[in-house]
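Excluded from the complex is one protein chain; the other protein chains are retained at their positions.
What follows is chain A.
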Amino acid sequence: MIPAPFQYVRPTTVEEALQAIADGGEDVKVLAGGQSLIPVMRLRLAAPETVVDLGRVAGLRGVRDDGDAIVIGAMTTHSDVLSDPLIAEHAPLVAEATATVADRQVRHRGTFGGALVHADPAGDLPAVALALDAEFVIAGQSGRRTVPAAEFFVDYLTTAVEEGELLVEVRVPKLTGSWGMRYEKFNRVAQAWSIVAVAAVVRRENGRIAEARVGLTNMGPTPLRARQVEEALAGAEATPEAVAAAAQRAAEGTEPSSDLNAQADYRQHLATVLTRRAVTAAAGL
C-alpha cells in the first residue's frame, strides 16, 4: 500500500496553489483531507506526477456570514462543519448529513470541499448541496466563477471544476420562513457510505407544504433532485397521505447502479421509502 512516487508542493495561498497546479506537469492532483485521494493513490489507481497540498492555505478554511448566504471554505473539515454555529443556524441539514459521514478520524481530516469535488455518487454532501441550491465558487488562473449546484455535478466523479482550477468556497443561501430539514441515510453499518439517501428541505405555510426540495444520493452517477416529488408536494396538504403519494414518484427517471449492496430496482424502492420518511420528518408530521 505504497503510492507511486510523486512531487509534493505545499502552497499557502490560492494564487500559489493555482501556480503550483499550472507548473505541476501532466497529471496534478490537489490534496485536501486526503481521505479519498490517498486511498486511491495507495491502491495505485491514481499515480499523479505532482500533489498540491492545500493543507496550509489558511484562507480556504472556515465559515463566514455573507448576508443572505453563509460561505463555507472548501478546506473546512467535516468536524469543523459539525461544530460551526452559522451552519447550525442556517443550514442544519449540512451538519446532519456530515454527522453521518464515515467515522471521527475521517471527519477530522476530510473536507467539505474535497467531498464535493470528489463527487462520489455515494457521498452524502452533494445531494445536500443540491437540495439547498448551493453555489460553488471556482478559481482559475484567469479569475473566479460561480456555478450553481444544478450545474456543478457533471458525471460520475466529475464536476464543473476543470483542470487547473480549484474549488475555493461554497455559498449556501439562508432560508427564510418556516423550513424543516431532514437527511435520511440508508446504509448497512454506521460508518459506511450511503446505499441510498434522501435530503429533504420543506417549507410549510398554513397547514400546506409551500415548497419542497428533495435531493437524492446514489440514485445515479450524480446527485439528483426528485423533481416529480417536489412538484407533487408544492401546495399539497401537509398530511402523511399526501407525502406518501408524492414520495412514490421519487425514483421516476432515475438509473441507479447495481452493486454488492443493492441492485437498481431495490435502490429505486428505497428512494421512495426514504423520501417519504425524509419529507415526513422535514414537514414536521
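Note that contacts are C-beta pairs under 8 Å (C-beta built on N, C-alpha and C of every residue); 3 or more make two chains touch, one makes a residue touch a chain; residues count from 1.
Note that in this section contacts and distances are computed from a predicted model.
Peer 1: Leaving aside the chains on screen, match the unshown one to its UniProt name from "Sarcosine oxidase subunit delta family protein", "Ferredoxin", "Carbon-monoxide dehydrogenase large subunit" or "Sugar ABC transporter permease".
Peer 2: Hidden chain identified via UniProt as "Carbon-monoxide dehydrogenase large subunit".
Peer 1: Among A:Ile195, A:Val229, A:Val243 or A:Ala278, exactly one should touch the missing chain; which is it?
Peer 2: In the complete complex, the chain left out is touched by residue A:Ile195.
Peer 1: Of the residues A:Ala17, A:Val30, A:Ala46 or A:Val243, I need the one that contacts the missing chain.
Peer 2: A:Ala46
Peer 1: Consider the whole complex, including the chain that is not shown, and state which of A:Arg10, A:Lys174, A:Arg208 or A:His269 touches that chain.
Peer 2: A:His269
Peer 1: Provide the residue numbers of chain A that touch the chain removed from this figure.
Peer 2: Output for chain A: 1-2, 4-5, 36, 39-40, 43-46, 103, 120-123, 155-157, 186-195, 218, 220-221, 255-264, 266, 269-270, 273-274.
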